[in-house]
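Structure record follows, encoded as structure tokens.
Let's look at subunit A:
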Amino acid sequence: MISAYYFGAISLILIGLYAILTKRNLLKILVGLSIMETGVNLLLISVGYVSGRTAPILTEGATPQTAVDPIPQALVLTAIVIGVATTALALTVAINLYEKYKTLDIEKIRGLRG
Partner candidate 1 sequence: MNPQYASLLIALPLFSAFLVPLIKRAGKKVILPYLTLVTLIQTGIAAWAFKEVYTTGKPIIVLAGGFQPPVGINLYIGHFAALFVLIIAVVSFFMTVFSMKAIDVEPIDKYAMLFLLLMLGATGMIATGDIFNLFVFMEITAISAYALTGYNKTGEASEAAMKYIILGGIGSSFFLVGVALLYGSLGTLNLAQIAMLASKMNPTVAQAALALLVFGLAVEAELFPLNAWAPDAYQASPHPVTVMFSAFVVKAGLYAMVRIVYLFKDTPAFMGILNLILILGTLTVVIGELSALRQTNVKRMLAYSSIAQIGLIAVGFGVATPQAVDAAVFHMVNHAIVKALMFLAVGYVAITLGCPCIESFKGLGKKMPLTAFAITVGAISIVGIPLFNIFWSKFRLLLAALQVGKTGIVALILGASLVEAVYYFRLIHAMWFEESKDEKVEENLAFSIIMLLLVALIIVIGVYPEPVWNLVQKAATDLYNVANYIKNVPLLGVSP
Partner candidate 2 sequence: MLMIAVKAFLILLYATFMGFMFMGIIRIVTARIHRRVGPPIYQPILDTIKLLSKKSNITHGLIYDFGVIYALGATILALMFIPLGGVSILRAYGDLILITFLLEIPMLGIMFAAMSSGNPWAGLGAQRALLTLLAIQVPLGFAIVALAEFYGTFSTYEIVMAQQTVGWSITHLPLLLAAIAYDIVLQAMFGKEPFDIMIAPGEISLGPMVEFGGKHMGILQIQHAIALFAETLFFSNIFLGGAVVTAFASPILNTIASLAVLLIKQLAVLMIAIFIGVIFPRFTIDQAARFYWKWPTIIAAAGAILAAL
Partner candidate 3 sequence: MVDWRLFEPLFEFARKRSLWIVAFCTGCGGIEMPPLMTSRYDLERFGMMPNPAPRMADLFLITGYVTPKTLKRIIITYEMQPDPKYVLAHGSCPLNGGIYWDAYNAIKHLDRYIPVDVVIAGCMPRPEAVMDGIKKLMEMIENGTADGWKRYRENYEWYKKNQDELFGEGWREREARRWIPWLMDKKKKEK
């Protein structure tokens, strides 16, 4: 069962990577990046997941024995925040780029080279 999560996570990472490597549109690349991050986050979560347990929130009846490992979840929260920040920044830059180059085709944004 757990391998399904891993499989899913790795698929997401690869899909993201695929998007980055093949799509020429900048926005699509950024989407790919986001997908990849999601995949990584999923992987991280899966690492701490124990089959059949609940979320590690201190509620009625929840003991450390019934909860999954809380640390990955904390980590993922941070990672998500970071991912959002990155994406936001990237989109800002993308807007800027579009203003300057009038295109989002990554093959045409090649002012700096050599």
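Candidate entries met the following condition: all candidates are chains of the complex that A comes from, given by their letters.
The rule is simple: contacts are C-beta pairs under 8 Å (C-beta built on N, C-alpha and C of every residue); 3 or more make two chains touch, one makes a residue touch a chain; residues count from 1.
Quantities reported herein were computed from a predicted structural model and do not represent experimental measurements.
With subunit A as reference and 1, 2 or 3 as options, the touching candidate in the complex turns out to be 1. On the side of subunit A, the complex with candidate 1 involves touching residues 13, 16-17, 20, 26, 29-30, 33, 36-37, 39-40, 43-44, 47-48, 71-72, 75, 78-79, 82, 85-86, 89-90, 93-94, 96-97, 100-101, 109-112, 114.
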